[in-house]
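Our next item is chain A:
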Amino acid sequence: MHHLSRITFIVLALVLTMGICSAQAKDEIRVSGQPCLHGLPTWWAIEDGWTKDKNIDLTYTLFPSGAPQVEALAADQWDVGAMGTVPTMMAILRYGAKLIAISNDESETNDLWVRPDSPILKTKGFNPKYPEIYGKPEDWKGKKILVTTVSTVHYALDATLKALGLTEKDVEVVNIEQGQAVTAFASSQGDVVCLWAPFSYTAESKGWKKVSSGARSGAMIPGGVVVRKDFAEKHPDLVVEWLDLYMTALDRMRTDKAGSGVWLNKYFAGYCGLQLPESAIKSEFELRPIFSVEQQVKALTAPDEASAWMKGVADFFAGQGRITKADMADLEKSNFGIDASFMKKVQEKRAAKK
Partner candidate 1 sequence: MTNQQLSENYHRGKEVKVSVTDLTKKYDDLLVLNDISFNIYKGEFLCIVGPTGCGKTTFLNCLSRFIPTTRGDILVDGQPADPTHHDMAFVFQEVSTIPWLSVEDNIRFGLKVKRRPPDEVERRTEQMLELVGLKKFRSYFPRQLSASMEQRVVIARNFALNPDILLMDEPYGQLDLKLRYYLEDELIRIWQEIGCTVLFITHNIEEAVYLAQRVLVLGQKPATIKEEIIVDLPRPRNFADPAFVKIRDHVTDAIRWW
Partner candidate 2 sequence: MANAAAANLKEKIGAVFSFVIFLALWQVASMAVGSEALPSPADVVAKAQEMYTSQIGGKSMWMHIYYSLRRVVGAYLLAAVTGIPLGIAMGWNVKFRKIANPIFELLRPIPPIAWIPIAILWLGIGEGPKIFICYVGAFVIFVMNTYTGMRYTDHLLIDAARTFGATRRQQLFNVAIPASLPSIFAGVQNAMSMAWMCVLAAELVGAREGVGFIIIQGMDLNNSPMIIVGMITIGLIGLFLAVSLRYLEKLLCPWRRELQ
C-alpha cells in the first residue's frame, strides 16, 4: 500500500515537476485548440510574432477533439481555448468555465452526407420550412447513420430528423469517431454519415453529397471560446489581452480571406499534419460566418442569440438523457456560462485606441 502510493506519488511528482519547470515564465497564457479554423488565431499570433512587444507569452496545445480538451481543463492544463459547442457546454457545466466569445458559426460545417446513388437525393425541400434538406421521411426511415454521438453533428442530425418529422427511433444511429466514420463510409458502411469540417472536405472530395447541415435544419452551432474559471477570476486583464489578439485574427479572416488562407493552410499542413485541397481552405472561410467585436458583444448579450443557441443544444442533450434536470437548471442559472465582460473590454480598448 505504502509502496503503491509512494510510486504514484513519485510518478505524479515527476510529471508535475516536468510540467512546472517548463511552464515558469513571464505572464504566460496557456491556450488550447483543435485542428480547426478556430484553433488558428493563437497559433498565428505565435508564429507571426504578434506578442513580441507585448508582456505576454503564449503557449499553444493542440487537442485532437473536445473530450481530451475538457479533461485537460479539469487537470488545469490550459487557461483559454476554442472548441466546439458540446465541449464548451461540458466545460461550463462541470468546471464553471466562461464562454467569452463565439469563434465562428459552425452550423454549416456540421453536415450530413450520402453517396451519390442515395435515394435521399431524389427529393429536396420536403418540408418547405427547410428547403435545403434532401429526402422524404420515407427515404430516411431505417437508414443506418454514422454519427459521433453526443456532439454538435449529432445535434444537427437530430434537427434534420425533426425537420422531416422523424425521431432517432426511425433510423439506426451508429456511434463512431470522425476519422473512423470517413473510413467506414468509404468502405460502403452505413447510408448517411455525419461529419464536421475538415472531415467534410474529405467527403466532398470523394464525391459524396451534402443532404443537410446544422444551418439547413435550423440548428445554430456556435464555436465556443472559453476561459478557465480560476484564470478568469485571477487574470481578467490577461484574458482581455489574449481575446484582443484572437479577435484581431478573426478580423483578418473576415476581411482578408486570401491572406488568412495562406496561414490556415500552414496551420493545417505544417502544424496539424492535415493535407487539405485548396478548395477546402476556401470553403473554411465561406462556410463559417465569423463575427466582429460588435457582433460578438451583441450575440453574447442579446437574449435570443448566444444563450438561445446554447439552450438549443442543452435541450437536445436533456432530451437525450445525457444531462440531468439539475444540470439543465445549473446551466440556465449561469446563463450558460456566457460572460460578455471580456468582449466589452476589448471593445472599449479598441475604441480608446482609435
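As a selection rule, all candidates are chains of the complex that A comes from, given by their letters.
In this section, contacts are C-beta pairs under 8 Å (C-beta built on N, C-alpha and C of every residue); 3 or more make two chains touch, one makes a residue touch a chain; residues count from 1.
Because the structure is predicted, anything quoted here is derived from the model rather than measured.
Visitor: By the touch definition at the top, chain A has one partner among 1 or 2 in this complex. Which number?
Guide: Only one candidate touches chain A in this complex, namely 2.
Visitor: For chain A, which residues count as touching candidate 2 in their complex?
Guide: 1, 3-4, 7, 10-12, 15, 18-19, 61-65, 67-69, 71-72, 74-77, 178-180, 182-183, 186-187, 199, 202, 206, 270-275
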